[in-house]
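Removed: one protein chain of the complex. Kept in place: all other protein chains.
The block that comes next holds chain A.
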Amino acid sequence: MFIKRTLTFAAAAAFSMTAMAWQPSGKVECLAPADPGGGWDFTCRSVGNVMQTLQLVEGTVQTVNMAGAGGGVAYAHTVSKRNKDDKLLVAASTATTTRLAQKQFPGLDADMVTWVGALGADYGIIAVGKDSRYKDLKELFEASKANPRAVKFAGGSARGGWDHLKVLIAAKAAGLDKLPSIPYLSYNNGGEAMTQVVGGQVDAFTGDISEATGFMESGDLRVLAVLSDERLPGKFSNIPTAKEQGIDAMGPNWRGFYMPKGASDEAKKYWVEAIDTLYASDQWKQVMKSNGLIPFHPDADKFESFVQQQVQDIAELSREIGLMK
């Protein structure tokens, strides 16, 4: 009896919501597919705060943490249980597209959700210890070309993960063909990997610029190249891009959102525009600045195709190194 009444009520509520010109009423949920403290959690919480300040939402944005399978649990939850939810945003990043590309979420695909937009990025870097004999990226890959096992890389992701892929993207752009032979040592996080590079046990570090700031400023780590289109702003402006050195490689680790595919078109439109408004605001620029995020925001209609392209590229690369068939 009670269940029946709740269902009727829910149906009535859903109906009345779609009937009006759409705007989120009540509580909006932001799903962070990891434990508190990580990048996805940060995306949800900071975006939630700014959205409330800008009054893009009427009520509050509640961050819900749902860890598991590197985002797979949240992805499956969104697709199977919340497919019609208009007030659900899920934090995502390149880690999400990587796992989708490598079919690490069994039975799930990138086109099962709607990709809303990106709000900034952390760019990939390749760095060496301060006493390393490699002075620029070209020199490093020349050595790799002569002998693929000559330069060993350390990074904070699993084999086939984003940190590993960045090496492969750059190596491929530099004209290397024996990609699977390039040694990659995976650590639990970027910090651990950097310690080994700074300590001189491993030749080169692959990671994101935000991770390396500490060791870069202390002078222990020399960043050979940043994998971005143009030089990064502010204190990073003296780091050359890979492109400048003739290696056309890009490695943005973007931060953004997806939402349920079955949500109403009005709701989808609303959230895409909300992300645009948010990205343009001064409040968000402040958040980006204080957290080391670098501008990255594909146009609203292009984000979906950007994601699909990234998934395809990663899948191709993973096949090349024999990580998947």
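Operating definition for what follows: contacts are C-beta pairs under 8 Å (C-beta built on N, C-alpha and C of every residue); 3 or more make two chains touch, one makes a residue touch a chain; residues count from 1.
Following the convention adopted for this analysis, contacts and distances are computed from a predicted model.
Enquirer: Among "ATP-grasp domain-containing protein", "NADH ubiquinone oxidoreductase 20 kDa subunit", "L-lactate dehydrogenase complex protein LldF" or "Tripartite tricarboxylate transporter permease", go ahead and choose the protein name stored in UniProt for the chain not displayed.
Expert: Its record in UniProt gives the absent chain the protein name "Tripartite tricarboxylate transporter permease".
Enquirer: In the whole complex, not just what's shown, which of A:Thr195, A:Ser264 or A:Ser281 touches the removed chain?
Expert: A:Thr195
Enquirer: With the full complex in mind, choose from A:Gly68, A:Pro240 or A:Gly262 the residue touching the hidden chain.
Expert: A:Gly68
Enquirer: Spell out the interface residues on chain A facing the chain that's missing from view.
Expert: 35-38, 64-70, 72-73, 76, 102, 104-106, 149, 152, 157-161, 164, 183, 185-189, 191-192, 194-196, 198-199, 201-202, 214, 323
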